[in-house]
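With one protein chain held back, the other chains of the complex are shown just where they sit.
Lettered A and B in written order, each chain numbered from 1.
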Amino acid sequence: MPRATSDAKLLIQSLSNAYAATPTNLKIIDLYVICAVATALIQVAYMGLVGSFPFNSFLSGVLSCIGTAVLAVCLRIQVNKDNKEFKDLPPERAFADFVLCNLVLHLVIMNFLG
Amino acid sequence: MATPRHLLLLLALALAPLLAVAAAEGAAEEGPRGRRLLVLLDDLAVRSSHSAFFGSLQARGFDLDFRLADDPKLSLHRYGQYLYDGLVLFAPSTPRFGGSVDQNAVLEFIDAGHDMILAADSSASDLIRGIATECGVDFDEDPEAMVVDHINYAVTDVDGDHTLIAGDDLIQSDVILGSKKIEAPVLFRGIGHAVNPSNNLVLKVLSASPSAYSANPKTKLASPPSLTGSAISLVSVMQARNNARVLVSGSLDLFSNRFLKSGVQKAGSKKRYERAGNEQFVTETSKWVFHERGHLKAVNVKHHKVGETNEPGMYRINDDLEYSVEIYEWSGTSWKPYVADDVQLQFFMMSPYVLKTMSTDKKGLYSISFKVPDVYGVFQFKVEYQRLGYTGLSFTKQIPVRPYRHNEYERFITSAYPYYTASFSSMGAFFIFSFVYLYHK
């Protein structure tokens, strides 16, 4: 057991060390993702309390949060300099695709919401 | 010596009745039945022996055309139009009609919406019996049988003749028999008939008493008679589905002058009536048969949404609507508003979703307002009104009911506000994020 806890502590330490080394823009994206997922979880908790009556509103709320999270992760993948596959992709292009996809997502959300 | 002044007077006198008639015609309303009756007799003597009855008919405005039943020029219609509006068959023993008339022609006449009075007696031929059976009335198959009642017979000079019945078992209906009660018994001598109790188009107007039976009065009874008791009907009426009315009487003498004018005393009772109830009976029933009473018509079916006046082609679920109809009754001379409290409206789609009694304003207008049920489909406004002695009212109007359109739902649902804020906040977060991401150092 002490081996496990010390292992766990070591694990967490090395994780946080490795994470601190990531560039700032990626950290911003990570923050954004965490916010979005948190909002989604709050909504699911609310649905559990109140019931799922306007189901389409619930779905659009949750899926909009999860959708922005997923798209942000995609952006992070494409912008990450450690990623060999995307070294030819200019980050502006990645961001433009990201904006387009978000536009479509939010358009659909607005349609489905009410 | 006709001076111009005298001529003018003569002309005026001649024209006046015409004008009066014209005025009267114009002012009088058109009843549901015409006034031309064909009276078929098998013996012209019947014309004078039943003159009181015929006279009462003529006094009510009917044009009677007396013909022998086997007149070779007999015809009910010509060039596709019917020549008469009603039929009185006082020819019980005719084996065959003359001219172009036969059993089928008579039945088609009834199915075309015309009324008939049929009288039979112990000499009834198969033709008359056949017509009666087609109308739902089964005469006794024994051709010699007559109705005999040893308890409720009318006292006559001939002792032991119990074939003259004093019937007082009348149907309880003000529509058929008039509002004034018939006090005296009705004299009857003739054959009896039975009606099928499951046949809801036929009614027994004058039934025999429980002690009556139908058998040959001259011979001894060999076996128990088939028709006995109150199952025997002496006079019946049939109202077909198209509201044609037929009166079937087992006795021609019921209508004769002799029975109309004679007094009656029932056996075993002290009371002697000066006049038998025959006159009132035949007058009232003939009024009913020829639609001078008990004929309803429904006009002006209207429906609209509450608050609007035009009739929409389609309703929506959970709409409020109003329905109204006007019902009139023919009083013999004019259409009077029909007043009742049991006219019901169904909002029907394979089964009634809404069933409500309509309220009336006593002037013939029946209306009701209700909420369309929460089911969509093709509904019908259905009114089915069948009351004893009245013509049946049965009319429907088809109307579709649609569900909500996509923009007829609640716009903003309060319990969904968190979801709205979440969606908008994610949009806002995206906006802020892109700024921060693009312009951070």
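Simple rule for what comes next: a contact is a pair of C-beta atoms (placed from the backbone, for glycine too) under 8 Å apart; a residue touches a chain by one contact, two chains touch by 3 or more.
The rule is short, and it goes like this: contacts and distances are computed from a predicted model.
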Name check vs UniProt for the chain missing from the figure, options "Vacuolar protein sorting-associated protein 17", "dolichyl-diphosphooligosaccharide--protein glycotransferase", "SKP1-like protein" or "Mitochondrial import inner membrane translocase subunit TIM54", returns "dolichyl-diphosphooligosaccharide--protein glycotransferase"
Which residue from B:Ser93, B:Ser324 or B:Ser434 sits in contact with the chain not drawn here?
B:Ser93
Which of B:Leu40, B:Leu57, B:Cys135 or B:Leu393 touches the missing chain? It is B:Cys135
Per the definition of touch given earlier, which of B:Lys220, B:His406 or B:His440 contacts the omitted chain?
B:His406
In chain B, positions touching the absent partner
42-43, 45-46, 49-50, 93, 95-96, 107, 110-111, 121-123, 125-127, 129-130, 132-139, 141, 195-196, 199, 201-202, 238, 240-242, 244, 252-253, 256, 258, 314, 349-350, 376-379, 398, 400, 402-403, 405-406
Residue by residue, what part of chain A touches the chain that was omitted?
4, 7-8, 10-11, 14-15, 18-19, 55-56, 59-60, 63, 66-67, 70-71, 73-75, 77-78, 82-83, 85-86, 89, 94, 97-98, 100-101, 104-105, 108-109, 111-112
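Heads up, the rule we're going with is that only the chains that are shown with their structure count from here on.
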For chain A and chain B, what's the span in angstrom between their mean Cα positions?
81
Help me check something: in the complex, which residues belonging to chain B touch chain A?
411-413, 415-416, 418-420, 422-423, 425-427, 429-430, 433-434, 436-438, 440
The answer for chain A against chain B in the complex is residues 24-25, 28-29, 32, 35-36, 39-40, 42-43, 46, 50, 53-54, 57-58, 60-62, 64-65, 68, 72, 95, 99, 102, 106, 109-110, 113-114
